[in-house]
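With one protein chain withheld, the remaining protein chains of the complex are depicted in position.
To keep things simple, chains are lettered A and B as they appear, and every chain counts its residues starting from 1.
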Amino acid sequence: MNWQVHLPALALAVPLLGAFLSLVVGLGGRFLRNTWMVCVSIATTAICVMLLQRVLAGGTMVYVMGGESWNFTLPSGLSWPIRIIIQVDAFSAFMAATSSIAALAGAFFSLRFMDKFTGLEKFSALYFLLVAGMLGMQITGDLFNFFVFLEIASVASFGLIAFWRDRPEAVEASFKYMVVSTVSAMFVLIAVGFLYGRYNAVNIAAVARMLHMGYAEKIALVFLVVSLAMKSGAVPMHMWTPDAYAEAPAGVTCLLVAVSQASLYGLFRVCFTLYGVTAGSVVIPWTIIVMGVLSMFIGVTMAVIQKEMKRLMAYHSVSQIGYILLALGVGLLSLKDPQAMADYGFTAMKGGIFHILNYTMYKGLLFLSAGAVFYSAGTRDLNELGGLARNMPQTTFMFVIAAAAIAGLPPFNGFVSKLLIYQTTFAVYPLLAVAALVTSVLTLASFIKVFQTAFLGPARKAFEKVAEAPVSMLFGMAVLTLVIVVVTLFPGWTLSHLVEPAAKALVDQAGYISAVMGGGL
Amino acid sequence: MWEKVYSGFGYWDVYLWLLFFAIASAVILFIRSKGRGDYKEGTEQDEIFYGSNIVPEDGADMGVPAASAYWGFVEALKPYYNWLIELHTGIGSDYVGYFMLTMAVVAVLVLL
Partner (left out) sequence: MTGNAPFLVVGVVFLLGIYAILTERNLIKIAIGISLLEASANLLLIVLGYRTGGSVPIFTLAGDVKTMVLPTPQALTLTAIVIGLATSALLLSLVMLLYRHYGTLDVREIRRLRG
């Protein structure tokens, strides 16, 4: 029991150690490198799930890096914290557990998917650096530390997207992503600088306690909101998403989906906890709602006309992020008004957070099945594929489950979270729910197109020798399918035990502040 | 264990939907069982049929390509789609341009 207080630090240390030792272990050959990758992924997932259990049972966890004791947040005589403090509340632990499951699936998938490439110990190192950066973004309690982990995750993802460096499109996608990502990171740094200059603190709880709105804080809020929305793929800054997600290797795309969720986590941490009700005006919630509606609609209408499998799925990624932005924008809108919060705001937040879990699982599974098709059949072009259901039955089965979930067909988990979002956004403004429903229909349309052209249809001569994907790739996909099926069968349990504590922790700004400021000796 | 999910405006019940799927599967299997299994493979009954047109050599490879799916939908929304595809230029500086544009618009709205 004693060692479990160090779980937050372990959640960062294990992937980092895995990253740096991959280069050493990789000298020992293929089997050793694969074993190392599997062991570190399983260890990270176990740590994050234990962290979630502990936070749900015992409340917000705090960890002081480099202090005399792990919870010595306010050294004697000082009234605000001076060290980097990791703060894991229920929302952080929820996101960390979700992302680590996606990372596990991607790691298992990449064991065989990448066997045509060389330099795989570097792939493994970059993969675990990306996992460490993503987990760091989700559990840190410090603004500048968030910027550092954001950059770690971004630079690792630039390297991973360009990993197939013989292919010009991959390098082009990585470069375009890199330019816009670095510009947005500089905006985040300037916003952190503004807040530091005003309050002489970078700890989120300390700044939230002292915050009062002025021009500098408003500018910092704008910079942070727009930059973090861009990193998660909201319209009109979404154009890097189809390029980067399509050109990255499939296991990496599964992880990139989780990394964009980490930026979304940062966005909501800033809006709900850092600024909260002191933000005053309703401009930012309505901005987030409008970005959500635009993302939903533009994402799905661009997706209907795509000819390449992963690019189509990446445009759907943009539109699903729109759902989450819409739901949490409605929650942010009702933050000031307790009656609205009880009526529809809190349920909208529950719907949005549940949708984060569902989206990571089924989108990861969709990208992995597209990767399996690419590995077996050699092409991603929908005009050339056809009739693969005979050759790849298990992949087809898992693809059908994921496609039904993303289209919001009952009884899958996608329907439950979308139902919560439709009903609560209708209470704010009916057209929002109409946009959400139209998007669902168009999502179903485009996935029927993918299913029919890739899997159904007569057997083509070119694909006679196509075999099913290897077992390790199927295992990676099965992990995600298992989570989808469990959440489908037990939505009530998931909502009340995982999602509701996360939503409560997000709304509870005072609890977040007191976990750091009230603690210490 | 399988309690209802209340959304404040309605509810979602897993039991009911599993029951629905059980009944639907029973109906589907019943209809499938009424099919005939007595066709002879390799004879004329097994060949591809394209109305009354001649079937070419690689008949199995012909089909509606994915690029022409939803042609009617795209044609009906042609003005919107032309504008949308023009927007997605693929030039890297334009990505930063849209980001700065959004930043400027939101900054003006917040500061005013």
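One rule holds for everything that comes next: a contact is a pair of C-beta atoms (placed from the backbone, for glycine too) under 8 Å apart; a residue touches a chain by one contact, two chains touch by 3 or more.
What you see is a predicted model; the values in this text were computed from it and never measured.
Looking at the complete complex, one finds that the omitted chain is in touch with A, B. Contact with the undisplayed chain is limited, among A:Ser100, A:Ser174, A:Thr287 or A:Ser369, to A:Ser174. Set against the missing chain, the residues A:Gln53, A:Thr182, A:Thr379 or A:Ser514 yield one that touches it, A:Thr182. The missing chain lies against chain B, touching residues 85, 88-93, 96-97, 100.
Think of the hidden chain as still there; on chain A it touches residues 144, 147-148, 151, 155, 158-159, 162, 165, 168-169, 171-176, 178-179, 182-183, 186, 189-190, 193, 196-197, 200, 202, 242-243, 246-247, 306.
Criterion: only the chains that are shown with their structure count from here on.
Across the interface of their complex, chain A is touched by residues 1-5, 7-10, 12, 14, 17-18, 21, 48, 58, 60-61, 63, 65-67, 69-70, 73-74, 77, 80-81, 84, 88, 90, 92-96, 98-99, 101-103, 106-107, 109-111 of chain B.
Residue ranges on chain A touching chain B, taken from their complex, read 175-176, 179-180, 183-184, 187, 215, 218-219, 221-223, 225-226, 230, 236-237, 239-240, 243, 281, 283-284, 287, 298, 301-302, 304-305, 307, 343-344, 347, 351, 382-383, 385-386, 410-411, 415-416, 419-420, 423-424, 426-427, 445, 449-450, 452-453, 457-462, 488-493, 495.
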